[in-house]
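Supplied in C-alpha cells, the structure appears directly below.
Just one protein chain is left out here, and the rest sit where they should.
Presenting subunit A:
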Amino acid sequence: MSVPAAPTRAELRPELALISDWIAPETRVLDLGCGDGTLLAHLHAARNVAGYGLEIDADNVIACVAAGVNVLQMDLDDGLSQFESKSFDYVVMSSALQEVMRPDLLIGEMLRIGRESIVTFPNFGHWRPRASLGLRGLMPVSRTLPNRWYDTPNIHLCTVRDFEALCRDKQVEIVRRHVVNHAHQSNVMMRTFPNLLGEIALYQLRGHDTG
C-alpha cells in the first residue's frame, strides 16, 4: 500500500491554483470550507505549508482524511471564536462567502485570525447575471451560478462593487484583486471593468490593525 500523491498545481481547480500562487512557502493556513482538501494537500506537498481545513460535509471530511489533510468538521456559521488572533498566516475562503449567514462578520473573523486573508466569490455584477435579470427578468443560472433560485445554497450573492464597499466600510485593506472568467482567465478588459466582465473575483485582504 502507498499513500496517494498530493495534487500538483496543474491538477488543482483553476481557482485554487490561483490562490496557491498567493501563499508563501513555510506558512500556516486555515482553509474555510476546504472541500476535499486538495488545496491544503497541494500546499503541504509543494510549499511545506501547514494548516487545517474546516468543512461541514461528511463526505468531504472523509476525502480530507484520506488525503492526509487536517480537517475539522464544523459549521462556519457557528463562528470561529475558538481560533486565536493572528494564529495563522493566511485564512482562505474559496467560493463559500455567499453561502454563510453573515459574510461581514465572517470576514471580520478571518482578518482577526489571519495575518492576511484570501476570499473568492462569484461576481453577481457580471454582465450575464445582469442581463438575465435586467432583460429576461429571470434569476441567473450560469456556469458559475448553476443553482436555481429555490435550491441555491447562495444566500448572500454580491458584486465586486458591493464587496469593495464593505471593505471600505470595515477599513479592510485590499492587498490584491484578481478577476477571471469562468475559465479562470483574465485580460485587460476584465481588469479595466472587473464588475462587468469578471465572473469570479479573488481578493487578498489585510485587516485594519487595531493593535
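Descriptive notes on the structure:
Here, contacts are C-beta pairs under 8 Å (C-beta built on N, C-alpha and C of every residue); 3 or more make two chains touch, one makes a residue touch a chain; residues count from 1.
Simple rule for what comes next: contacts and distances are computed from a predicted model.
For the chain of the complex excluded from view, the name given in UniProt is "Homoserine O-succinyltransferase" [choices: "NADH-quinone oxidoreductase subunit K", "Tripartite tricarboxylate transporter TctB family protein", "Homoserine O-succinyltransferase" or "Glutamyl-tRNA(Gln) amidotransferase subunit A"]. Screening A:6, A:19, A:61 or A:180 for touch with the missing chain picks out A:61.
Residue positions on subunit A in contact with the hidden chain: 1-3, 52, 58, 61-62, 64-66, 68-74, 82-84, 87, in rising order.
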